[in-house]
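Worksheet: one structure, shown below.
One protein chain is absent from this view; the other protein chains keep their places.
Should a chain be cited, it is by its letter among A and B, assigned in written order, with residues numbered from 1 in that chain.
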Amino acid sequence: MGGLTRSYFIQRVLMFFLTIWIGVTLTFVIPRLSGSDPTTAMLLTMMNQRGYVENADKIIESYKTSFGLNDPLPIQYIRYLGHVVRFDYGFSFARFPTAAWDMVTPALPWTLILLSVAAVLSFLIGVTVGSLMGWRKTPRWLQSILPISLTFTSIPYFMFGILLISIIAFKLHWLPATGGYSRSVDPGWNLPFIKDVLLHAVLPLISIVLTSMGGWALGMRGLMIGVNNEDYFLLAQAKGLSPARVFFRYGIRNAILPALTAFALGIGSLIGGSILVEFIFAYPGTGYTLYRAIQEQDYTVIQTITNLIIIITAAGVLILDLLYPLIDPRITYKRNVAS
Amino acid sequence: MASDQKVLEVNDLNVHYFTPRGAVIAANAVNLYVKEGEIVGLVGESGCGKTTVAMSILQMVSAPGRIVGGEIKIEGQNIVNLPEKELRKIRWRKLALIPQGAMNSLNPVIKIREQMEDGITAHEKVRGVALRDKVFKLLNDVGLPERVYNMFPHELSGGMKQRVCIAMAVALNPVIIIADEPTSALDVVVQRVVAQTLLDVKTRLGVSMIMIGHDMGLQAQMVDRVAVMYAGNLVEVGPVGSIFEHPYHPYTRLLIDAIPSTKQKKSLKVTEGLTHDLRNPPRGCCFQFRCPFVRDACREKPPAFKQMAPDHFVACVQY
Partner (left out) sequence: MAVLATNSNTQAAARRVNIWDTPWLNAKFVTGSSIIVLVLLFGLLGPLFWNTDLAFTASSPVNLPPMWDKGGSPEHPLGTESNGRDMLAQLVVGIPASLKVGLLAASIGMGIGILLGSLAGYLGGWTDHIIRTITDSVITIPSLMVLISIAAYVRMPDTTAMALILALFAWPGPTRLIRSQVLTLRERGFVRMALLSNVPALEIMLFEMVPNMLPWLAASLTGGISGAILGATGLEALGLGPTRVPSLGTIINYALNSSALVRGMVWWWLPPIITLVIIFTAFFLMTVGLDEIANPRLRGYGNGK
């Protein structure tokens, strides 16, 4: 078994931290490069907008101390990294004295479940469609209807979401338009609630899956066409194996490896796009919390969510990276060379 | 050593590749047979259609290519246009392939054991220990250690991989094996080992074989009869001794002259001219543009096969 070597493991874990570091550093540096000091700026905006802010002195005081506004930038930066490491970003701006972190945690499970289901589903469907499109033995009728599934590929998820809401929810009343569950059900482990939650998840899920699967399908089609011409694929056919076995063990089995790499690289943009879907559907996940935070100019919450999503994405990539050697015995360097 | 039973017959095979700019005639009225226990060499330069013929015999011509005429009989049964399901029963059990290019003919992400076993279990009800022992024996037969069983292709050398392919091909005692340049892409020493393995296995099992290649020297040592192809046409067929002793077709002579020799220094002969555009072959002989002996008769109609010696045929107007 080739499997997971120590150097590969270390390399991937380092990549994990590097990715997070670059991400959180960009969110710190770029605003400050633009000239204005964001913390003062946001306090001013807030004062201007509301005229009167409850506990304004306390907020300003807590920020002056927790951000140390008078310290030089490097020190602020190091302190900021400390926040990132401890998952502690101080108080919510708009809802003092709630901690920013506590504003985000209730939303997290919604996002995690919706996004992981959507990502896996879109990848699985996309890979299946793409492999069938790229396989010579796929029946003619199937070959001709499969491209239909690519129709929505180029539409941004959230725009498709708007279309779905207006047609399926508002016009046809088939499914609920917004929210995570109805007011009329009791949250908890009871059947009506679970059913309600699932119904509310359908439209957001569809808008992500239908628009993102086409990308995987197209990639997989190309990879499958490539594998179709490989010598081992021809030999498998010459061996008189059943078409199913040739398709799965000698086709998909090989073509899916680069597709998985692409999937790991694509998780970030998938999650970014899905955040907007939550906002459109007022889904009680981090995306919607983020939207509200933007409306309320709640910068600490924005920062918390951004960094959290960066970390979650990096973790998803890390998990895929660590699983990869289990399905590709040739591992390590090779994958960096091509693709 | 060969009996007179014809195990494989290719009759009047025509294969065209349909391109946007016209059909490429990759095999034109090819007639060929292989007797039981015989090795037939199919030679010619790259692009002459020898791999097309091999793929046709395997019924694996891929689009845009298509067999447009002729029949291919294995033990008397025509397999052209046989339904996929019937064809699968014949594959590997009667008709095996040793592929070209040792590097990519094994799936890089599947263990050797599984790749050897799936070909067997697709056709025979062998399971468990019996199956494992069978694979061990096959590995032994081609001179590979048993530990190869649990290895991945990237852990093997090129020669070892090719021997795995030979072991796979003989697993079900097929009637005929198509060996498509089995030693190309290997270095010279390994070539010898692989060629020797191939001969050993062949002798032990008495299997018939079509061996495709462009190396006349290698062919001379391994095959019983040689068939020479040029631009989709067979131009000369005969027993290996007879052909080397007296090549009739100018193209065959060219190929034999191209074998390097230590005994004499010869200047490399390069014929002028190119092969014609395979989309619209000229009237008459296919070799007319490169033939040093071309005359008017060559441009009129394609020459018919004439027997020059026992079992030795040539298609050339000179005779």
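Please note the rule applied: a residue touches a chain if its C-beta (ideal position, glycine included) is under 8 Å from a C-beta of that chain, and two chains touch if they have at least 3 such contacts.
The structure displayed is predicted, hence computed values, not measured ones.
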| item | value |
| --- | --- |
| Contact residue for the chain not shown (choose from A:G23, A:G126, A:P204 or A:G285) | A:G23 |
| Residue among B:G44, B:G65 or B:P182 touching the omitted chain | B:G65 |
| Residues in chain A touching the chain absent from view | 15, 18-19, 22-23, 26-27, 30-31, 34, 38, 41-42, 136, 153-156, 158-159, 162-163, 165-166, 170, 218, 221-222, 225-226, 229, 264-265, 267-269, 271-273, 275-276, 279-280, 290-291, 294-295, 297, 299, 302-303, 305-306, 309-310, 313-314, 317, 336-339 |
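By our rule, only the chains that are shown with their structure count from here on.
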| item | value |
| --- | --- |
| Inter-chain centre distance, chain A versus chain B - centres from mean C-alpha coordinates, in Å | 53 |
| Sites on chain B touched by chain A in the complex | 58, 60, 62-63, 84, 87-93, 95-97, 99-101, 104-110, 114, 118-119, 122-123, 152, 154, 165, 168 |
| Sites on chain A touched by chain B in the complex | 2, 136, 230-232, 234-243, 245, 249-250, 253-254, 257, 327-330 |
